[in-house]
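One structure is given here, and the rest of the page talks about it.
Some chains omitted; the rest stay in position.
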């Protein structure tokens, strides 16, 4: 990986190739509850390096506009959200959800020029508890991705937002890097192993006794939605134990650890700028509402890390070294850091705001990461040449699930898993 | 407005054109009380991007010098203010108010070279509760501006200092932009309107019922001191209602809202650097001492916003979004921000540290702003060509006042206001 490729992968601002890839998809940007009601307070949002303001108008429509009034470049955050538009408080110019200037009361009637004024605006949709936007050319508007968690009834889903202070890619790479799991997330000692198995349910098979790893091999398959990864290992009875993870363009992961009936997980990301991303962590059950026990576990701060009240910023963070506890690192778990998401973020953010991939030394266990980068570079170069991603225009391509499955060794993994990775909701 | 013009207007450091304009005038830099007594503690001051140290010597003279000792470039803030000079504590070099090195005790008598050492120094004057300096060429020293508030007895005047974190110009433009008043500073509902009229006295005419604006037209007149702005509107009986605001070079405004006998207001600014300015807010009554009621109102934190104790920094500021209250924005006033000066600063600072004027779309209601920029650009280009501003050398040109007046419609506004805009103190 050279410096030019690393920049191509990690830069998403206006005019960048990867920025154009992201600008071919609907992107999740806010929790729906951040705009809870008509005429509620507007919210500042930064997406792909662009400073925007989001609001929900009197009729419930969502607007996402350039953050600054066209008149004197004042922050529309201070604006009044009233009567189907956001009105700048400086001189009263008012904009509708499409960015049209619909009132210009500071001008005498004979001088009004509101028809010449339009703010950049991006269409928004609400689905699955999130607000999504599309920031690309109007004539290339894609389909919404038909992610299963976004289609189940709300009671089947648990969802939280975080702001994470590093480039989106190094975090996303962690999701498809199953190799790190038996290290970064492992526990020490027999008691800890038991506790882990209980907490993780079926997926504890990924963890090994005594923290000693057993290697998985990696298969990768190109798909309509992105990539499908098979992490596999021979079982004692000579079958193959498969863990199937999906990466869906541009920035979703469905991480292995799913058996039929189980509650599943999706990591969803959108770059804020090149050194920060919005992170939506989702749990959902395709078949039933989440149980009180499940929700209690999500609320207690390990599956979903705690935030500084009133913010989306983790309490354990770079400034306090994730409150690493060196005693616990000796006696309890591999890192001395409390929870799995915090372990992931500690290590991912420790790479620097934008990982310099020219300094790495990848091995065979990094096959999935290598494949992801190749696919993203391909997409970036494709968009530069006018080839738009297939997935953007085929929302139904997203109807997949992760899967843990044991297959006879002569059955190809994609065939053997075909039915069970289909989303049903 | 192009980028080059915007830079010309907003950059005031050494060597810039607008910096040279400011360097043709006496500039207010400190409250007199910041140097309360002979031999008091020296005070760091930054003006027009230059790092300086101010002190009051044993004889009460004020010095304003390069902040760093000529010997080893140490901060003279730590210096001893003693026996008619500021002495560096490192090796005892001592400077008088003119920047002369008057003692060099670290050198044996035969090696003393103090006569070769002189710090940059700027002359200072004390007037109207402020300390003023002149930072231009010695042979071009201007006259002090004969501002009325600086000439009345102290009991006629109330004065506060703030440090504001944006370029001086976008704030100053707000002062002469009367168009924003019925929006940014308006109240909602009949009760609020009544309260406002009581608080503002005569100037409540600028506000309109129900927050609906009625347009003023704008006349601009070039004057010896800068610009005179007439904001006018026909009255029901076909006379003309004039609100006269002055801008006085380089950075004073006398804002409409003045009838004979009334206590008046002046906003006074000097750039600290291009992203901060010192703001002196003044109220004065030409004819009588301020009343206890007036002072009580200024002390209660709305006419003059509250500061973080021990600083000149507003409590409500960019970091806390001026404590905007969205409930109050629905029910009480246009912004949900507590006071008029905080409303002004919220919106002005929201434009960014230096407003990018290439992004604006000005209308007919921005005539005053347009005129101000043209006049400033003219002054900047003039100074580059060797033409110094007339006002700098005619302190008596500053003897004017703002005025609210109704004139017969056939009387020209400048003639009809001529006597009443004369300052008398």
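Lettered A and B in written order, each chain numbered from 1.
Basically, a contact is a pair of C-beta atoms (placed from the backbone, for glycine too) under 8 Å apart; a residue touches a chain by one contact, two chains touch by 3 or more.
Just so you know, these numbers come straight off a predicted model, no measurement behind them.
Chemist: Please state the number of copies in the whole complex; 2 are the ones shown in place.
Modeler: Here the complete homo-oligomer in the file comprises 3 chains.
Operating definition for what follows: only the chains that are shown with their structure count from here on.
Chemist: Quick check: how many Å separate the C-alpha centres of chain A and chain B?
Modeler: 49
Chemist: For the complex, which residues does chain B have touching chain A?
Modeler: Against chain A, chain B makes touches at 179-180, 183-184, 212-213, 215, 217, 321, 324, 326, 329, 334-335, 337, 343, 346-347, 350-352, 355-357, 359-365.
Chemist: Name, in rising order, each residue of chain A that touches chain B in their complex.
Modeler: Touch list, chain A to chain B: 40-41, 68, 70-75, 77-78, 80, 89-92, 104-108, 111, 113, 116-117.
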